[in-house]
Structure formats: C-alpha cells, structure tokens
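Shown here: the complex without one of its protein chains, the others still in place.
Moving on, here comes chain A:
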Amino acid sequence: MAAAGSVRAALQVAEVLEAVVSCCLGPEGRQVLCTKPTGEVLLSRDGGRLLKALHLEHPIARMMVACVSSHLRKTGDGAKTFIIFLCHLLRELHAITDKEKDSFFSENIQTHERHWKKCCQWKFISQALLTFQTQILDYVMDHYLSRHFLSIFSSSTKERPLCRSSLEMLLGAYFCGRVGRNNHNFVSQLMCDYFFKCTACESGFEEVLELVDDCFVELKVGVTGLPVSDSRIIAGLVLPRDFSVYCPADGDIRIVIVIETIQPLFSTFGSEFILNSEAQFQTSQFWIAERTKAIMKYLQKQNVKLLLSTVKQPDLVIYCAGLNGISVVECLSSEELSLIQRVTGLTPFVLPQASSQYELSNTAMVKFCKPFILRSKRYVHLGLISTCSFTPHCIVLCGPVQGLVDQHEDALHGAFKMLRQLFKDLDLNYVTQASDQNCTSSPLIYKNSRESNDLPEIVNGSIQRPYQYTVVKNKDELAKTQAYLKAYSNLVVPSVELETNILCSTPTVTLTDTYHTDATLRCFSPDKARIMDDHEPFIESNSANSTTENTRREISYENLQVTKNARKGSILPVRYKSLEMCTSQSYCFSSVPAGCVLPVGGNFEILLHYYLLSYAKKCQQSEETMVSMIIANALLGVPKVLYKSKKGNYSFPQICIRALQSLQTNQPMISNQKGLESVAGKYQLLTSVLQCLRNILTIDLVINIKRQPQEIYDQDSEEEL
C-alpha cells in the first residue's frame, strides 16, 4: 500500500497534534494525564513525552515525532513550540499552493502526473528552505536580531559572573511551561537554590551543569505521599539504600571503594580448585577467613571508616567490618559509583595479590556519613568533600503521587539541559563579511570602520550601495576622525560611553563626504557623551543635509536606545555585541554568544518576523522573498497561541502591533513578561523545524512494508582477489 505524501496530509496530521500540545503551551497551559500499559499514571506537560505516549500510527506523524525527539535530545526544550511552528509553516505553504494551483496546473493532466509534478515543486521549495536556513537566517540573526539580545551574565568580562535575578527569570519562564501552575514558582526557586548551592565558585558552573545533567537521577530522591512544598535540598549525597552495618563515627571520615568481594573465593573464573583432602579444605577456609580479617584490620589501621562496595559482600566481611568499626554500604550502582568518583576523584581500592604488602592510596574524606530517614525509609547520607567545582547536594522531591514527582524530576532535568545549552556559544554558518582589510595599525580606526560597516545595515537596504561606495572613498576622512578621537581620548569618559560615541559619530563621517567634521566633533564633546538623551543638536545639524536625513534619524534613535539600555544595565546588561564582537571576530564565523536571552512571550518570534519581512522586501529573488515571508508569518503562530486566552490590551494583535511599531520607530520593545528564554534554544528549534519540514516536503510516496526496514551494516570493503 502506498500513499502520496503531501502537504495536505502533513497539515492534517500537524493540526491534530497541535490541538493536543497547544493546550499545554505557556504559562496558561494545562496538564495531560497519561496512563502506561502497566497501569501507572503520569502527569505531563512535556511535549516530547506526550507525543511519545500517543503511539501514533500515521507515517508522517511518526516522522514528526522522530524529528521532535532528536531535537529534544539536543536541547531538551521546545517540543510543543516545534509542533505549533511546523503546523503554521505547513498552513502557510498550503495556502500559497492553493493560490498557485490554477496557474500551475490549469491544463488537464492525469492525476499521477500531477502528483509527480507537484512533488517537483515541493522539492524546489525545500531547496529554497535550505538556502534560507544556511544563508538568510544566520545573516538576519547576526545582523539584526543580535542587537536585541540580553545576557544572563551580569557583566561580559572573562569570568562571566551569573546574575541570580536573571537566572531566576529564565528558570521561572521555563518551569511555567513545564510543571503545574500551582507549583512552578516553587520548583523554579528550588532549582535556583540548588544550582547556587552546588556551584562552589563563580566560574565553574559549566562543569557543575555538566555533572548534574549527567548524574541527575542519582542526585534526586523521590518521595510520594507528602505535599510538594515539603521538597527540599540536602547537603551531601543520599543513596537509596540502608547501611549493611553502621558504626557511628565523628570528624572526618575516610572512605574506600571496592568493586569486588573482599573475601577471597575458592576459584576464579576459568580456573579449577582441586581438593585432595579434608585438611586442605579446612586450611584453605581458614586462610580465606584470616586474609579477610587481615584486610579489614588493615583498613581499620588506615583509619578507614566507611566502605562503599559495588557488589554484595559476604557475611564475614560485614561482621569483620562491624568489629573494626567500619560502616559498609553495599550494591552501589555503576552510576552512583561514577558520580562519587567524579566528585571525589576516588579510584577503587585494588585488593593486593601478595598477602603482606598493601598500598592504600585511594581514599577520600567525607564530612559525615549517617542514616537518613525519609518517610520511614532509610537512606545513606554522605557528606562528600568535593575536589571539583561541584559541591554535592541532593534534591528531595515530594508529591502526592508518583506521576507528579516524575514530572518535576523531568522538568528539573530538562532545565539543567537547557542551561547547559545556554552557556555554550552557538556558531552560525554566516561568515561576518569584514571589509576593513585596508585599515591598518591603529585599533581605533579599525573599530570605526567596522562600525561603519555594521550600522547601515540597520538602516534601510536602499542606502547600502551608495554607502559602500563611500567607505572606499572616505578612508582619509576616517583617519581624520581618528585624529580627533585621539585628541579627545585623554578626556575622562567612561569607556562604555566613549564607545557609544564612536557608534554615533562615525556613520556621519562615512555616509556623507560633504558633511562637516565639526558636526562630528560636537558629538564628541564630553558633556554630550554623558548626557546621551540630549540629541537635538546633533539631529538639527544633520537635518541640514537633506539626502541622509532618514539615515541619521535612525542612527540617533539607535544611540538613544543603546544608552537607555545601558542605564538599565544594572538589571539586565545589554550586550554591546556590535562593539565587542567586531574587534575580535572580524574574520571568524559569527555566533550567538553564550548566555544570550530574550524576554519570553513571543519576543523572539515577533522580532524575527519583523526582520524577515523587512529583509524580504528588499530581496530581489522571488523564492527567497517567498520563503522568508512564509517563515515570517508562521513565526507569529507561537505567540498567537500564547496569548490565546488574553483579552483587551494584552491580546495578541495588540501586543504584536505595539511591538512592531516600536521596532519601526526603533524604540526599545517593552515587554510585560517577567521571564527570559534562551536565544540559542530558539534558534536551534527553528533550524530543527525547517529540517523537519524539508524532510516532509521531499518525501513523495509512503510505502507500507510488512517487515522492519533492514539495517545497513558496514560491509567489508575488501574484495576477494
């Protein structure tokens, strides 16, 4: 059986999925109850989990789910947005092809032929999508969107100190979409506390995140039957088992890890033990017992107070340990072992072969080890002393039912994944085109010309060409400005303000060769530099020159925005990307720097929508325009769902219009949302969706087979000669 793959079918599938996931999206989203075949119930708002739980049969749906899960593996976030965005993209495509249908397929051809033809058209569109993704999207991200990025770090120095309030906002927004409405504040607060408690020093948080993400299952303890508000953070590590033998000890406690039984066995694997007499048996038993005792005695002499074992130890070992005052914890899982090893750097104790010589170098210290009782179940509580930047802490997650505990656990784990992604630089494909090869020696000149390259792109595209012409022409002018700059460089002006000065001054030089340099100079006067709001003189002087009026207004607004943001800097530091990045990365691939965030509530989507539309306007090629338009329109789908239930001033059209207006007039966008979200995550989501869409478009036929598709194994390339 074969079915034609088409956008129409894909759209139908996507719409059904959208109906399910959109009810869980955003802060207003609700819970979904899933039952497992075993009868357990699970509460979830996690898109990925819901899609999996549906066990979809439809081939296109299955492909979508596969795409979503591969995206989730990478980023741990955005499954619901994925489906909604994909659905809107398909809707846009469908609408376009409906319109074009008459013109394309007016002649009466056979249905099959029509199908193939259609497929060719889809193939064409998918090609256009690919070019969009690799060229336009990254370009737009780097050039336009990056101006709006905020940073999670409180300053952009090398150490990158984390700003607690912005992390709280980020996590708050994340948990809004993940856990029940009555718990998200509590859970995000818990996570924030946990993160800062685990991070010993300011700089090592990447390491901490990596470790927590890898070993999260071992770092949490789930307890059912208690209210959620009883969840808490506990210093140290909690192992879900009881001591085999517990001897109270004080002070610093030395621990060893063993991965085999301490008591020697009669025979090891692959060997044979031949018993010739009863006396031999008795002496060997005696030897075994004596040796076990000797090892335990030795451990005691070395002041070892706790023995962690991955295997079950015989009774004799437990007994001897008790006699020697050593506590024993048995049957550690390999994951727990690796966590302890990562935290303490401890390697397992290798039992010596010779009976007399022991070398015990592999010990670590713990601050305490004691039984820990949670809900009348006993746990082992270890106060590990960390050798890395991770200070061990555990989260005790409580909830009335297991399903809720699981949900919180998943959400926390996902949050750590998301943070891990956030603190990585995300490389874009787009190469920054630096045209400043000619600029030499002085770094300031270099900077200036970089600025001048950047700014006109903010401006309308129509000015671009004449401007590039002026760049070449005005090299001398630049040098002159440089001289002025040098003259004023001894003035005590805060560096940031100086840089904004440069920002506003250079374009005036480069854009208009007839422009008076003294106008530029006025801009440099120190008091102006401090009071950047006072732009009127600058604009006035500009207005004399009629040809570049537009441009200048744009620029001055830009300045205004930058300074305004700088004032807010204490709360949300604005990344002076255009300033910092240029000096270092002129020839490199551009990237979304680590820690870039935007306010939640569809900010990213609206911004990208605006810039894509404006890009599409100045684009010559028709398919580029079309693809950009489609994507720009589809992007609005996500905020549309988010503001679905809001009314009046907070309804979607109102918000969207306000945002677009403020973008057009270059005023800072005002967001009433408190949360933040990762830019890199959004960008990755966008690329994943486009990839998925390309997959859907390029398939022309779905063939149903009875067997599993055979896996292709590596075949020996050697041929017999």
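Just so we're on the same page, a contact is a pair of C-beta atoms (placed from the backbone, for glycine too) under 8 Å apart; a residue touches a chain by one contact, two chains touch by 3 or more; residues count from 1.
The rule we apply is simple: contacts and distances are computed from a predicted model.
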{"item": "Identity of the absent chain, which is to be given by its UniProt protein name, from \"Molecular chaperone MKKS\", \"Ribosomal RNA-processing protein 43\", \"Trafficking protein particle complex subunit\" or \"alpha-1,2-Mannosidase\"", "value": "\"Molecular chaperone MKKS\""}
{"item": "Identified contact with the non-displayed chain, of A:161, A:251 or A:400", "value": "A:400"}
{"item": "Residue touching the undisplayed chain, where the options are A:150, A:208 or A:318", "value": "A:318"}
{"item": "Option from A:227, A:653 or A:709 whose C-beta touches the chain left out", "value": "A:227"}
{"item": "Selected from A:12, A:31 or A:333 as touching the chain missing from the view", "value": "A:31"}
{"item": "Positions on chain A contacted by the hidden chain, ascending", "value": "20, 23-24, 28, 30-37, 39, 41, 43, 50, 53-57, 180-182, 224-229, 265-278, 281-282, 285-286, 289, 314-320, 322-323, 375-376, 399-404, 645, 708"}
